[in-house]
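With one protein chain removed, the remaining protein chains of the complex are shown where they sit.
As written, the chains take the letters A, B and C, and residue 1 is the first residue of each chain.
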Amino acid sequence: MLTSVPPETRETSAPAAFLNAKAAWRWPEYLFWLSAFALILLLPNRHLLMNEIAILGLFALSLDLILGYAGIVSLGHAAFFGVGAYAAGLLTKYGVTEPVTGLLISGALAGAAGFLASFMILRGTDLTRLMVTLGVALIFHEIANRLDWITGGTDGLLGVAPSAILGRFEFDFTGRTAYVYSLSVTFLLFLAARRIVNSPFGLSLKALKDNRLRAATIGIAPNRRLIAIYTLAAVYAGMAGALLTQTTQFVSLEVLDFSRSADALLVLVIGGSGYLYGGLIGAIAFKLMKDTLSAMTPAYWIFWMGFILVILVLIGRDRLVAGIARPFAPLLRLIGGRRP
Amino acid sequence: MTSRFAFSRRAAIALGGALVLAGSPALAQETVKIGLILPMTGPSASTGRQVEAAAKLYIAEKGATVAGKKIELIVKDDTGTPDVTRRIAQELLVNDKVSVLAGFGLTPLAFAAAPLATQSKTPMVVMAAATSSITEQSPYIVRTSFTLPQVTIGIADWASKNGVKKAMSLVTDYGPGIDAEKTFKERLTAAGGEVIGEVRVPLRNPDFAPFLQRVSDAKPDALFVFVPSGFGSQFMKQFVERGLDKSGVRLIATGDVTDDDQVDSMGDVALGTVTSHHYSANHNSPENKAFVAAFTKAANMRPNFMAMGGWDGMNLIYEALKKTNGSTDGTALLEAMKGMSWTSPRGPISIDPKTRDIVQNVYVRKVERVDGQLYNVEFSTFEAVADPVKAAK
Amino acid sequence: MTPALQTDGLGKSFGAFKANSEISLTVAQGARHALIGPNGAGKTTFINLLTGVLPPSAGTIHLNGEDISRVSQQGRVRRGMARTYQINQLFPDLTPLETVSLAIAERQGTGARFWSRVGSDSAVIDEAEALLTRMQLGAMMTRRTNTLPYGKQRLLEIALAMACKPKLLLLDEPAAGVPEDERHDVLDSVAALPENVTVLLIEHDMELVFSFADRISVLVQGMLFAEGPVDEIAGDPRVKAVYLGEDAHV
Partner (left out) sequence: MLTILFDGIAYGMLLFVMAAGLAVTLGLMNFVNLAHGAFAMAGGYATVVLMTRFGVPFLACLPLAFLFSAALGLVFERTLYVRMYERSHLDQVLFSIGLVFMAIAAADYLMGSSQQNIQLPSYLQGRITVAGVGIGVYRLFLVVICGLMALGLQLILARTRFGSQLRAAVDDRRVARGLGIPVGTVFAITFAFGSGLAGLGGALSAEIVGLDPGFPLKFMLYFLIVVTVGGTSSLTGPLLAALLLGVADVMGKYLVPQLGAFIIYAMMLAVLMIRPQGLFARGR
């Protein structure tokens, strides 16, 4: 593959080759996804946890799209996760039991919510945005609580029984189908995200994040781009929520909880933002850490989570990772182009 | 209820195999694992602490061996999040091969796990959550806590017998609150009383002032209150601060408001409050005296009704194992649990074989000072009360 | 011939403070026009008015005969106005190649494409490469901007503005802060700007102004103080007085 260059690409100019190389797949990426799929066979008793990881990873990836690529901070990303989760639950309950159909509709509905909400995050400072996103999530939470005749309120939504995926694959007890399903969806959405961030549109987002003033003076209309990416991120978050509903066959108010938004942020701190893998790697580290810590000390694990977070932020993730993973440094460099 | 899963064949075999293996009497001294899933962190952490302490105390007191089997308790924190509860329950079933699922601090947590109990034919002992319909979500659910309607009728009946004609209700705006509001109204209206106003307070609410002002405007004979146990004290203080106690509005509530965990630190404002509930740490029986003493010593706190649910839940599991001679077959255990009755520290209780819900005495109590500490002192008893919602069906 | 830029009675007040007032300035097509003035004369405000960062309190702005007083920043860029900044306003995490491609793609209307790779649009890439080479950035176009020497970053400022193919280019102190050994590069590049581009140079540095401009306007206390060909302004004693009184180093 590296030796035989097809004739038409030989004429590619050096700069184009540089840009293409930046967007090209590297071997650790293949490795990452191959191992993720290999785990279907390798770790049959942890499918449920891995399903949760895939969903959290997708959710964090969605936050990465706005935080890592467009620089929009959010403390309320769970709003769209929740919309997707409830949409999927209600669809399943009232007739649309096929999961993929439900997933697509839920994503679209969450996207619509994101589109409307995006107009509120265009102005103001980071602090304003933190509060506005938080406020939107709180209102959604309260709405879901109030509409208890349809959402089940605090008791949760019962009777969510999805049928077989595409009419062929039934959800099973060990969580295998669930994991394969969530991983596949996450993978496909990851591919799309990867394509988008490497496009001119993606590049213009990075420019907006770096220097919004200058981006405006070279003719980029910031608001439209931000609305577009925010809507897309909401679609992703909604699909993550829909996956959770379909694989756990239950929806409760916790899908809209503040801690759900905070978790996604923590995941990105752990995994790093702005290179797409941060959400996925962070989700793995976060869930494993939480699982291990809470098995060790069910009541006080949250202390150690806090401790790790403080250390991570204080020392800086890059320096910490560099210290621990110096032997793996070349590998990490290969996966991530640029990390903040 | 029909099964929500199409069991993959391999999983069914694996699980079935595990059950056969666990159930075979040839292997002496194997362990019986009990998966105890509780909110140990987050807003409902205190529920988890009470149940866990009681369950551990039970094992310490009665020994870790029953019917020749060693009991192993696996405690997991679900942070009060239903999807986590479900995942943990599923993992406990698949990986740890637990014979009984137990715990479940809140209604949605029990709801999320219910299909798994049906699917794996594993008994699920609900030790805390109190919404009436929980036991209907799976034929394998057994409850040792209480239902909110069950304890609400106590206070409603007491009120109508004690001259309350016009009452108002004030509840937290979520599932259990609405249950309580409904039951109270039905019961009081049936006895000839009237509910002249219903106020619902948001779950996140630091100040009761505007709601209490409405009560003050309406001047009912009595105010019936349900708030989750952490909010009882604030409510009580603001009730008194507003002078409602002096203006002739009688405060009545379910026992959640004067939770044993809290009541002593509420101070004098709580004195005289009449509530109805199924357990008070002050319950006068030798069983309870021993239980309270041991619990206080072991956990360094006063046991409340949550602890009681944990204690009786463990007792139910132990007794069922004795009855099956140590067999952990889920259906056999479930059958053994149905109809079982015993004398608990809270008084005589039994498991209704039809509904698998608990039947117990509901006591009407008044907050009084006993040996310098505030307690709910029982003064009237409704005997062997079943969950009224399911009884009506 | 329609002037490239014309302002009529342009003014901006912040409360009682008049940062700009009654500025009527005409810049002819293809001109090399310089705007000078002591610190605090209102040059920055004037640029912000021209580029649409601030809405004017009074007056109008015409670009090639079209009234753009109410047009958005991006709209003015599309109509052929570009600017550089006195203090670098670049994208530190992007390479010069990406930076310039971004502006070119935006101009060509392909900037919002989200399903093709940045490197796949050869029209954009080739133009970017040519421009960067012309601006003496060819060797460094794939380095991250914040690792470039300062002089090269100044050049990128100009290249980025040129990538918008402006008819009118506003240069805001292009040589500010550039070390002596890199200064030549910048001055040469400014001198080599295409003739069909009208340039309005806002500058402090008299050497650069006199070598580059053919016409000079002097701004003092928010108002046009003098205007004329270079030698006329250079010999104007009033201008000297203003400058010597305010800023001795010129």
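Points to keep in mind about this one:
Methods note: contacts are C-beta pairs under 8 Å (C-beta built on N, C-alpha and C of every residue); 3 or more make two chains touch, one makes a residue touch a chain.
Only a predicted model underlies this, so the values are computations on that prediction, with no experimental measurement involved.
Put simply, the missing chain touches A, B once the whole complex is considered.
Contact with the chain that does not appear here is found for just one residue of A:36, A:56 or A:266, A:266.
When the omitted chain is restored, the residue from B:42, B:154 or B:175 that touches it is B:42. Of the candidate positions B:214, B:322, B:354 or B:369, contact with the hidden chain is made by B:214.
The chain not shown here is touched by just one of B:63, B:163 or B:202, and that residue is B:202.
From the options B:238, B:285 or B:381, the residue with contact to the unseen chain in the full assembly is B:238. Counting the whole complex, the residues of subunit A in touch with the unshown chain are 67, 73, 75, 120, 123-128, 130-132, 134-136, 138-139, 142, 258, 262, 265-266, 269, 299-303, 305-310, 312-314.
Against the chain not shown here, subunit B presents residues 41-43, 45-46, 49, 173, 199-207, 209-211, 213-214, 230-231, 233-234, 237-238, 240-243, 261-262, 265-267, 300-301.
The rule is simple: only the chains that are shown with their structure count from here on.
Subunit C has its Cα centroid 74 Å from the Cα centroid of subunit B.
Each chain gets one centre point, the mean of its Cα atoms, and the points for subunit A and subunit B are 37 Å apart.
Residues 4-8, 10-12, 14-15, 38, 40-42, 45, 48-49, 75-77, 79-83, 86-87, 90-91, 93-95, 107-108, 111-112, 115, 119-120, 131, 137, 173-176, 178, 202-203 of subunit B are the ones that touch subunit A when the two sit in their complex.
Contacts from subunit A toward subunit B in the complex involve residues 45, 48-49, 51-52, 142, 145, 148, 153-156, 158, 161, 164, 170-177, 244, 248-250, 252-255, 257, 259, 294-295, 298-299, 301-302.
Contact residues on subunit A toward subunit C in their complex (touch as defined above): 12-20, 22-23, 195-196, 198-204, 206-207, 210-211, 213-221, 224-225, 228, 338.
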